[in-house]
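Some notes on the structure that comes next.
Note that one protein chain is taken out, while the other chains of the complex remain in position.
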Amino acid sequence: MQELLEKLIEKHKPVCNKGKIPDYIPILREQDPFGLGITVVTTDKKIVSAGDCPTRFTLQSISKVIALILSIMDNGEEAVFAKVGMEPTGDPFNSIYKMEVFSYSKPLNPMINAGAMVVSSLINGKTVSEKLERLLKLVRDMAENDQIQIEEEVFRSEWEQAHRNRALAHFLKELDLIYDVEDALAVYLRQCAIGVDCTDLAKIGLCLAQNGRSYSGKQLFSRHVARLAKTFMVTCGMYNASGEFAIRVGIPAKSGVSGGILASVPDRMGIGVIGPALDEKGNSIGGIAILEDLSCEWNLSIF
Amino acid sequence: MQELLEKLIEKHKPVCNKGKIPDYIPILREQDPFGLGITVVTTDKKIVSAGDCPTRFTLQSISKVIALILSIMDNGEEAVFAKVGMEPTGDPFNSIYKMEVFSYSKPLNPMINAGAMVVSSLINGKTVSEKLERLLKLVRDMAENDQIQIEEEVFRSEWEQAHRNRALAHFLKELDLIYDVEDALAVYLRQCAIGVDCTDLAKIGLCLAQNGRSYSGKQLFSRHVARLAKTFMVTCGMYNASGEFAIRVGIPAKSGVSGGILASVPDRMGIGVIGPALDEKGNSIGGIAILEDLSCEWNLSIF
Amino acid sequence: MQELLEKLIEKHKPVCNKGKIPDYIPILREQDPFGLGITVVTTDKKIVSAGDCPTRFTLQSISKVIALILSIMDNGEEAVFAKVGMEPTGDPFNSIYKMEVFSYSKPLNPMINAGAMVVSSLINGKTVSEKLERLLKLVRDMAENDQIQIEEEVFRSEWEQAHRNRALAHFLKELDLIYDVEDALAVYLRQCAIGVDCTDLAKIGLCLAQNGRSYSGKQLFSRHVARLAKTFMVTCGMYNASGEFAIRVGIPAKSGVSGGILASVPDRMGIGVIGPALDEKGNSIGGIAILEDLSCEWNLSIF
Partner (left out) sequence: MQELLEKLIEKHKPVCNKGKIPDYIPILREQDPFGLGITVVTTDKKIVSAGDCPTRFTLQSISKVIALILSIMDNGEEAVFAKVGMEPTGDPFNSIYKMEVFSYSKPLNPMINAGAMVVSSLINGKTVSEKLERLLKLVRDMAENDQIQIEEEVFRSEWEQAHRNRALAHFLKELDLIYDVEDALAVYLRQCAIGVDCTDLAKIGLCLAQNGRSYSGKQLFSRHVARLAKTFMVTCGMYNASGEFAIRVGIPAKSGVSGGILASVPDRMGIGVIGPALDEKGNSIGGIAILEDLSCEWNLSIF
């Protein structure tokens, strides 16, 4: 297994050349565009890593999956999906036009920014801090790593440039889907700035693969909620390339603008990947290439 | 003339029944839904009023015309139209989708909210107050009425409910079209809250009709700028009913959500109308009916 | 198993009341709005049916899955996906706007009408008849039923009312994605008119569940192609309710406007459902209800 992972890292490093570090979040520009790393954690507790992954990167959109889980645990499915839909959109993650032109009363799904802000604002907690602490706790529990922190510097950098997200948030406020714009943004952007490494991601993926049971065996949430999260990962997890990813790879996965990918192979393994160079849809270009090969090699597609 | 105006007021009062006071700006709900009033000021200095118009109402979107004039005087045409387009949109005043789906780099015209915010933020002045004082001065000069004030209570009411406008403003900030979101909103929403009466509006219309020369004869801006303003009033002045208004009435005009309409018949007269009950496009339902009859009766269409 | 199916039919018959027979295809109006039937065929060759399903109904959009399979067998993945995308859209099946506003050069996926017409027109065959005969053969082979025919009367009825599909086809012609508009429509609308019953559908579903191997054991196409088909069924199979269906049911499925649903549970069973009363997205309202219960009862979700 180690050998295969090393081989794939070497094989796909060159493709990172064709990707780009996004420039709209200043601090992300400092990432190594040629970094490419992977960790696999299996249900029989093997942990294998390969590549020169940066020690640490931020969850960014990957956090949407975990916030959705917590929000459903806190509020129940019905309450959450009263305020956010379940449909893939075919549109970019920061899109808003459909809500205007089709007079939709809620964002189309919890994996686009608008939907994620609604979901996060529903997390229990009287203050921004309380909500975040509870979310951070779930992340730590899933990854079984108490060192996981919010990287304030990353948050600051995004907060200052969050014009589009602010626009979305005010749009949501008009629709009465969030209570306080600044609070909703503060929760959302801080959850994006939670710092992890590939092993953390892989263990989070394992927890989903084991239907809510963590690496060391704690049942953190129900099988039903785990399934729901994995379903959204398939239909909307890779931005508006989710359909193609389902065809080519077929693994529940969620990507982030930092270049991380969280993948979860039901009943088999969790996978964490990092590769900061992104393709034009915003997914790690090297990460997708590796996952496609792995899926083929180990027959991981759920379809 | 007096008689005709009185007759038209009586004729069209019942149609106000079919209109609605908008409910998204709390303070506007207090307006009399059956109010209907008109003032005409001619180039030979006759001033005739009819109807039971409220003593005072706010400019709302009508202010967009005057802010555009000042912004062009301050910056020149080229600088202003580098940041806002000249095309009618066929979309509602608070629409944003076209900028997203067509990747436009600027709002389509200065008469929709997004465009108006860009225009107002270009007015000279180091602070919000300075910009507003200069704009207020131009309004007073055009109306020749020093009593005209910003109605802070109306501003406050709108400021608190300005979710969509805030969304638009942050969208504009992302495109680097405005400098400070809160300042741009503060200028824009305060200009909307400038309080006038029908005579004020009629004199403002006369000033445009006389190519920048006020009722008492002061040249406030050039013929060229006056023409430009009147052209936008024809192509985009009545929201996404501008095309129909051009066909049925044919007078340069600008409406506001307060129910006011500013109309300007080149070289003949200015007209101010108030009728708070609005049709579904957001124009005074009684006001349009009166102007249509007047245009027919006096042959006012510019076409 | 028989008992459960009967029970579910009884339980969900009343919900058909809330659905509607579509009125835009005249001949479909003759269907029984309360009909509700189901057949399950398992990998261990059990065949169980329940309910009062009409003896015969047409595939309609369900045919898109089989046409896609044949088209890929004929042309290879690369050639097919050069002309049609892989992304769910969130839009209705007959939508075209995205291709215009985003200047897309191909339909978003093979499960919307525009994409399906492109796919079908790629099927090998010099004439419309040749293409259809080959497609019909694959349908018969998958269902192992040589009696399956195109119902010309249904085709005629749709052909005469196919204004929107004609509009889509000419749009595709402009983009050079189809060669002959009338031929493309003739293939597409005739494939929609292929008549089947629930057992046919269930066996087709089984063939997909068995990775291309039919009920009696013939390998009709590769595991890879079967997977691809099932993936599209998950991401785009239930129109713009695919996301919700994935969450609530989690089975690869494809619905048609006749009220039929083809479902395929990998390595376990094929399911055919008919219930002509549709919900507002165009899916069988009773059929979805039954599948949701079945998925829960038998734990069928792939996620």
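Should a chain be cited, it is by its letter among A, B and C, assigned in written order, with residues numbered from 1 in that chain.
The rule is short, and it goes like this: a residue touches a chain if its C-beta (ideal position, glycine included) is under 8 Å from a C-beta of that chain, and two chains touch if they have at least 3 such contacts.
Treat the numbers as computed from the prediction; the structure is a model and nothing was measured.
Considering the whole complex, the residue from B:E10, B:E30 or B:E87 that touches the absent chain is B:E87. Touching the missing chain, out of C:L168, C:I194, C:I247 or C:V265, is residue C:L168. Check C:E10, C:D52 or C:E100 against the missing chain and you find that the one touching it is C:E100. Contact between chain A and the unshown chain involves residues 101-102. Residues of chain C in contact with the chain left out of this view: 95-97, 100-101, 163-164, 166-171, 173-174, 181. Contact residues of chain B toward the unshown chain are 85-91, 98, 108-109, 227-228, 230-232, 234-236, 240-244, 246-247, 250, 252, 266, 301-303.
Basically, only the chains that are shown with their structure count from here on.
Rotation angle, chain B onto chain C, C-alpha superposition: 180 degrees, expressed as a multiple of 5.
In this view the innermost chain, defined by its CA centroid being closest to the centroid of all protein CA atoms, is A.
One inter-chain figure worth recording: chain A and chain B are separated by 47 Å, centre to centre, where each centre is the mean of the chain's CA atoms. Each chain gets one centre point, the mean of its Cα atoms, and the points for chain B and chain C are 54 Å apart. Inter-chain spacing, taken between the CA centroids of chain A and chain C, is 32 Å.
Multi-chain contact residues of chain A, defined as those touching 2 or more other chains: none present.
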